[in-house]
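Apart from one protein chain that is not included, each protein chain of the complex appears where it belongs.
Entry: chain A
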Amino acid sequence: MGVSRRMKKQGTPEPLDEAHFTNLKRKAGMSVMDARRESEKNAPNPKRRRSNGDKRKQDEKPKTKEAKEKISGTSKSAGSVPPHRSAIKKSKKPDAVTLPQSDEGDDDSDAVMNDEFDVSGSDTEDAGMGDALDSGSDVYDSGDDHAHRAMFSEDEDESDAEEKLTAANIVGLTRKLDKEQADQEAEAAAELQEAALQTNIEGERLLLEESDDEAEAVKTNALLAPDLQMLRQRINDTIRVLKDKTNFAKYAEEGRSRAEYEAQVIKDICLYYGYNEYLCQLLFNLFSPSEAFAFFEANETPRPVVIRTNTIRTHRRDLAQALINRGVTLEPVGKWSKVGLQIFESAVPLGATPEYLAGHYILQAASSFLPVMALAPQEHERVLDMASAPGGKTTHMAALMKNTGCIFANDSNKSRAKGLIGNIHRLGVKNTIICNYDAREFPKVIGGFDRVLLDAPCSGTGVIAKDPSVKTNKTEKDFIMLPHLQKQLLLAAIDSVDHTSRTGGYIVYSTCSVTVEENEQVVQYALLKRPNVKLVETGLVFGVEGKTAYRGKIFDKSLSMARRYYPHTYNVDGFFVSKFKKTGPSPTGSTAGVTTAPKREDVDEMDVDKRPVPETAEESEDAFGGFDEEEDEEYIERAKKAVMRKKGIDPKALKGHQNKKKNGVNGSGTSGKKSSKSK
């Protein structure tokens, strides 16, 4: 059986509460009154659904002292439940499956150990805890869950039929409902008993490690849905253990190292949220365990919808009024922005209102305001936006510049440029030149900019909430390729800036990723390669400081002036913003700065764009074994002859002449190369 349809659609479940279940029941054809009555009845035991697993678990270990007695009283076979009873109904049965009492030796010992635990504590948490403890029966659980689900959907059909009942068989329906109710009452009583039992299993030791055979079982049942409740509980517990030293000493099992716990929690998070292992590890290492959990959790909830007022066309107050008249609930996004409006709910599609079409606003995430605010372009400046589609930041810059000066909006992707041109025209921006270069070509196309914004292409680990595909499709390779591209782009951006600019000379580097590889390391690289730039304050009022050290790597002290944004701290997309000031001329200046370095280093830096791993360019060259000039000579000669033949010249006929010429060509070629580099 594959993963059920419901599992595929639902994503990760929210913590379940009673209200949710009343809804479910209502949907399943129950009347409002019934649902309410039921919810009242269930009130003392809010996490209804969980009791499913609990009961089963109870049944599995009736070795616990009290358990044995009580359950034996109510024991009854689950197998007797007809397959099309609803999940809820089933959970309500005063059941108690007599299941093999085989596994779970350690569980029992736990339970026995913690007999003294208070009965009144038998609430949701205990239930959940029990789930976690029950991991041994995971395989059985998930299988069982599936059965429930199938039944559930069928039940809905049944309920549809119920609705169609005529007055004639209402009597029958009443009887049925009565029976259901009786069942439920009996069920509730049983649950109370269980609740009492539950406490016995609660323990000081919070979690259970996945036993080997279980892991195997999980593997064989990989297609089955994992027990999400249990997983979540285990993640919670592991995070608690990992929180700090005292916690670790207190809760950790003996002989289990921190690393083991970490490995386990990463595995669980992968399973629970659907990340691939590498990305999960990468992100987990970025934060403290509890913060990491908050981060992963925040990636599951969408960020608020934010629009930016187009100050070229209108004012925020007017726009807010116009939108409120259309039935939009909104408020200013925060003190830090004068143009942002946060949308809470809208009666109309925000992407199609007359105001939108007239270019009064643009839908733009709050985090995208930040790099432009950091860049702070002034009027009459020449600005470059290296990766501009879909134009949110470009138009923001134009608005700040009041449509004066000149913005080069570049994007390497032609199909994305369509949206860019559309947005620019819609918002009435007149000062842009839109081009379609690979941004790495830039200082060659045109340089001398007052400011450059590089919102680099990135892995998107900050916007997982927006694009969950990142979770699975980013691999280790991406985190090598992307930083490489970003380094090239950043050097190109630095080289495109005019350091003598009276008003500017700034570069802003930003990504919508939170990883250090794409942010601090790239900035650090640029600082090393271009001694003529320095980091300056971004001028942003909030944000976490950039990291100056990360897992053994030490970065420049000034990196603390960069700013990081996380979904769980500011409820904006994950983002990184850093601002450079260029103080001297670029490549010539930087080469002058490293006069002590050997000439080869110089060449490396120039050719850096073509190298796969720039940081280790020197080493890698050695690794390739360098160049054998003499051997190359032969190949060059052959290639030249081939070219001549292609042109229709007989290379033999011109041999003497050619040799003479060749030297000249070679000489001029190298000198030409040099001069172009030094530009």
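In this text, a contact is a pair of C-beta atoms (placed from the backbone, for glycine too) under 8 Å apart; a residue touches a chain by one contact, two chains touch by 3 or more; residues count from 1.
The definition used in the following text is that contacts and distances are computed from a predicted model.
Asker: Report the protein name recorded by UniProt for the chain absent from the figure; options are "Trafficking protein particle complex subunit", "Presenilin", "Fibronectin type-III domain-containing protein" or "60S ribosome subunit biogenesis protein NIP7".
Answerer: "60S ribosome subunit biogenesis protein NIP7"
Asker: Quick one: which of A:431, A:515, A:538 or A:578 touches the chain that's been left out?
Answerer: Answer from the full complex: A:431 touches the omitted chain.
Asker: Thinking of the whole complex, not just what is shown, which of A:317, A:418, A:553 or A:645 touches the missing chain?
Answerer: Considering the complete complex, A:418 is the one touching the chain left out.
Asker: On chain A, where is the contact patch with the chain that was removed from view?
Answerer: 322, 351-352, 354-355, 357-360, 382, 406, 408, 414-415, 417-419, 421-422, 424-426, 428, 430-437, 445-446
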